[in-house]
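Structure in structure tokens, see below.
For this depiction, one protein chain was excluded, whereas all remaining protein chains were kept in their positions.
Should a chain be cited, it is by its letter among A, B and C, assigned in written order, with residues numbered from 1 in that chain.
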Amino acid sequence: MDFAFDARTEELRERLLAFMDTQVYPAEAVAREQRERLASPWDTPAVVEELKAEARRQGLWNLFLPDSGGEAGGGVGAGLGAGLTNLQYAPLAEITGRSPDLAPTALNCAAPDTGNMELLAQFGSEPQKKQWLEPLLAGEIRSAFAMTEPEVASSDATNVRTRIERDGDDYVVTGRKWYISGAMNPDCAVFIVMGKTDPDGADVRRRQSMILVPRDAPGVEVRRAMRVYGYEDHAHGGHAEVVFDGVRVPASNLVGEEGGGFAIAQARLGPGRIHHCMRLIGMAERAIELMCRRALSRTAFGRPLADQGVVGNWIADARVTVEQLRLLVLKTAWLMDTVGNRGAHTEIQAIKIATPRAVVGILDRAVQLHGAGGVSQDFPLAELWAAARTLQLADGPDEVHQRSLARRELSRYR
Amino acid sequence: MDFAFDARTEELRERLLAFMDTQVYPAEAVAREQRERLASPWDTPAVVEELKAEARRQGLWNLFLPDSGGEAGGGVGAGLGAGLTNLQYAPLAEITGRSPDLAPTALNCAAPDTGNMELLAQFGSEPQKKQWLEPLLAGEIRSAFAMTEPEVASSDATNVRTRIERDGDDYVVTGRKWYISGAMNPDCAVFIVMGKTDPDGADVRRRQSMILVPRDAPGVEVRRAMRVYGYEDHAHGGHAEVVFDGVRVPASNLVGEEGGGFAIAQARLGPGRIHHCMRLIGMAERAIELMCRRALSRTAFGRPLADQGVVGNWIADARVTVEQLRLLVLKTAWLMDTVGNRGAHTEIQAIKIATPRAVVGILDRAVQLHGAGGVSQDFPLAELWAAARTLQLADGPDEVHQRSLARRELSRYR
Amino acid sequence: MDFAFDARTEELRERLLAFMDTQVYPAEAVAREQRERLASPWDTPAVVEELKAEARRQGLWNLFLPDSGGEAGGGVGAGLGAGLTNLQYAPLAEITGRSPDLAPTALNCAAPDTGNMELLAQFGSEPQKKQWLEPLLAGEIRSAFAMTEPEVASSDATNVRTRIERDGDDYVVTGRKWYISGAMNPDCAVFIVMGKTDPDGADVRRRQSMILVPRDAPGVEVRRAMRVYGYEDHAHGGHAEVVFDGVRVPASNLVGEEGGGFAIAQARLGPGRIHHCMRLIGMAERAIELMCRRALSRTAFGRPLADQGVVGNWIADARVTVEQLRLLVLKTAWLMDTVGNRGAHTEIQAIKIATPRAVVGILDRAVQLHGAGGVSQDFPLAELWAAARTLQLADGPDEVHQRSLARRELSRYR
Partner (left out) sequence: MDFAFDARTEELRERLLAFMDTQVYPAEAVAREQRERLASPWDTPAVVEELKAEARRQGLWNLFLPDSGGEAGGGVGAGLGAGLTNLQYAPLAEITGRSPDLAPTALNCAAPDTGNMELLAQFGSEPQKKQWLEPLLAGEIRSAFAMTEPEVASSDATNVRTRIERDGDDYVVTGRKWYISGAMNPDCAVFIVMGKTDPDGADVRRRQSMILVPRDAPGVEVRRAMRVYGYEDHAHGGHAEVVFDGVRVPASNLVGEEGGGFAIAQARLGPGRIHHCMRLIGMAERAIELMCRRALSRTAFGRPLADQGVVGNWIADARVTVEQLRLLVLKTAWLMDTVGNRGAHTEIQAIKIATPRAVVGILDRAVQLHGAGGVSQDFPLAELWAAARTLQLADGPDEVHQRSLARRELSRYR
């Protein structure tokens, strides 16, 4: 047992921290100003492309992608990843979470593209990789993952209602999705859509398939931007309601095999969740820093807030919480590397339960400490809070994961 | 001791509940649609004016105003209030909280106008009443209360930096305020501004004064809409940042006497706080109703949510919490009626601490139960949450009131 | 609606507060000393009998008993109650909770006797009243209520396993009970035992009956004192494990009719729960007082605890909590008086859920503020905590009541 980062991680951390200091943090104000002058709020500020170019130049690009091409040989996309383990990538993802509107995108490590790229790398056909994975890895296009539906409790994947029906050499996709993150971004070129190819199949976990649907296919309507506590989340391409009205795509667009959708979704979720958790921890660190700075600089009733009431407790508890969360996430990453995503299932659920909840609490206190400023657009805290809070729902609400984790624990004593 | 409402309250409750059912709830969807077609988001949907006319016709108008004119005789504004006690008004305010974007305005009982009208009725000169109170009571104009400043911890009123300087027959107002609720509404005609007339005065509580500043006075700049989480709160006229750049108004615009600002602010806060708390309880009731309906109608893992996990606990705890909050608010209203606002000071602080915090918790669980819908614009829950959460900061953060209440408790044993 | 106590309540409160100041609080140390010299820890210190005599002399006796004999006429026990409503008695019960080891007993208002006396007054035959109710009302004997069983989840009353079998003119009682409060007290003369007379009856709520079993009947074994967080609770007669091994009693010992046990138990629980809640609020008030005194008198790191950290928040939150709890309990008492115990069912469940939980929290913080003293025998806080905590389990755990309350709430929308 050893709690020190390895040399490669340390080296990348230093480079990334320098990149944050010299490029990302200064770009935050620039992006805000550019954003106010965009033709559409869904366009991307110019500084973001500059950051991407610089990150790529510095070799801080696609760090999330385990496959460095060494083994896989000549396939499309091979060799484009940084070849890091989950354990090596995790502390880097955390750092990007300190500036979540810019840093993940700058490094081409933003959700939902990372999950989609992994999915395509693992399950995509060569033509699919050629068409979609390659430009994604190059940061030329964005993508979305269309799973959640408004009419049903989507945390129970067997509820999915969207239909993917075979018709000759095509599939026809019909359904309504919402909270499709990234889909408002005009650079978003493709959806990975979850639907049912065999809605009455005996095995409820073999009814679903995944299929690639170009965003500009006829019958695709990106209807509206769903909000998250009032925010449209422009920096991440928003969260769209999308209607698929008899959308026809070639049968070759199917990812993997018919009936494989459920299994692919499961495979996709592990890394996606741990990335979210690492970035959340970065957000929490940012919140602690802001809390400390505010507490030291603001005076009320004759003394700095830092010397008053519960402020110290908030800061101490935040620190204690973050230290624990980080270790559990790192251990989970290590398990994914050593025993695989399936072997790390309990821990992945554990961090999915623990992290958003705890970070929501830290951000809430940071908001409170900032008074009216805390809920305003002048500090990032309220928007970070909304993002963290939503992660108690996204990818299944806390309660679903608690239920599943409890069953596993109980099964040891049955 | 008697926990039954009196006959007048019961009668008004019935009439108001009928008004909600027949007028307000049906108008919610109408207002939403009209709002999408407004020239400016700060304009008022037509249905709101129709509701106001109907409420006035039904005698559900200015219910908040204790003064029914009977005693005060011939002054301006006298006779325009409903003459209800705080205890009689409280359960009516609660009901309006079930539809907080429409009902309070429909009844001319919306913040911050209610507090401003009370302030003018109590401290305004006859000309001030004639000019501002009369059209406010008639629902022809709106008003704002300009106290909070971005640069200082405004919960400590001695921190206020805005200057109100005498210059001949005028006062000149200079300062920057933010979160001035209602100020984005083009119908908002006047600000009551808190500032310092005697910044170096020996008595720190006599340095402040209040002055009336027309919103269209030269030097007034309504700079931008501050946000509350991602919301601009159009239905309530938003929360503006306002700069007063050497704004010159006649000396007769001073409310009360020089140095009286602190005392007037204190007097204003009691009723304002209790109204907020009553409406919050109405919001909580709406949330409970939505939780129950969702839990009964949504199915996951083969059973309705109502039969699962912690949902029952959430509903039970919400009910238990609301019953307690309501009683404390009603008792506080009764104390204000029987021993005055000063005598009810501890209880006013208690409800200010207890109510937003508890309602935030109830709304948060209601959001969670609604999944992605909960954080969206398709249910009112996320926006209600943001409003309730902000009330843990507005009029002083929880921690300031806890500190003050604790001192009072401790003083019994010193 | 009126939040003032009526004249009778005010007068009794004053008399009782004086009795507490002059008799009860001074007796606390005396009782502690006498207790150390008792032959058996289950004996009663002499000062308790002195307090009883004095309370009776002062007319502070049997205040709990609604029946003052006026209406019922000449039955046994009639005229011995104080004739107070629940609403009048509640604030008096609260006061006794400030010294829960002495005051309730001094006034002959201690659990479980109060519930047992009410049960006998309501359901007992005249001979039963003569034999047991009369000496109970006179404070000459004590009693116990034997319901909970170790082998089953007793919160579900249909689980009860104890058998009450008819055999000629007798019933034979066989079963094992535990946590039979008061049963270790040698003055405890009688058990009211819940058991099944018709274990296979079609109606699961008609299988149970209640029967009177003298503590000295052959076959009754008071086996051991059950503990509550290490405490044996000598002042309340402990909590015994009792085995009924074929105990034979006359058939006339049955209370009410065969099959009526479930209904009688339900009837008994309402008043019992509200009394517990009122006393809990008195405990919380005592805890707040102790917190304040400690915070003012203890110095660490150069300042009194009262000026530090979270202490103020604890005190403020405790005050805010207690005010709300008290009002809900009082309203519940009022409902019991005006619409009956059944009509007040929801509120009774609400206070059963809310009060122990909240008071446990207050006591826990009071313990923390007292450091090592808090967990010790030198302050009453740890023992009060254990008593309050146990009330989250006694008469059904919180979760059972939450479940039931939620169902009732949900049923409004089905």
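Following the convention adopted for this analysis, contacts are C-beta pairs under 8 Å (C-beta built on N, C-alpha and C of every residue); 3 or more make two chains touch, one makes a residue touch a chain.
Just so it is clear, the structure is predicted and the values come from calculations on it, not from any experiment.
Of A:Glu134, A:Glu257 or A:Asp317, it is A:Asp317 that touches the chain left out of the display. Although one chain is not displayed, its contacts with chain A can still be listed: residues 1-6, 9, 87, 288-289, 292-293, 295-296, 306, 311-313, 315-317, 319-321, 323-325, 327-328, 330-331, 334-335, 338, 346-347, 350, 353-354, 399, 401-403, 405-407, 409-410, 412-414.
Mapped onto chain C, the interface with the missing chain covers residues 148, 150, 153-156, 159, 178-179, 226-232, 298-301, 305, 308-310, 367-368, 371-378, 382-383, 385-386, 389-390, 392-394, 397-400, 402-403. Listed by residue number, the positions of chain B touching the unshown chain are 309-310, 312-313.
Methods note: only the chains that are shown with their structure count from here on.
Rounded to whole angstrom, the centroid-to-centroid distance between chain A and chain B, based on C-alpha atoms, equals 38 Å.
Mean C-alpha positions place chain B and chain C at a centre distance of 43 Å.
Residue positions of chain B touching 2 or more other chains, listed in rising order: 399, 402-403.
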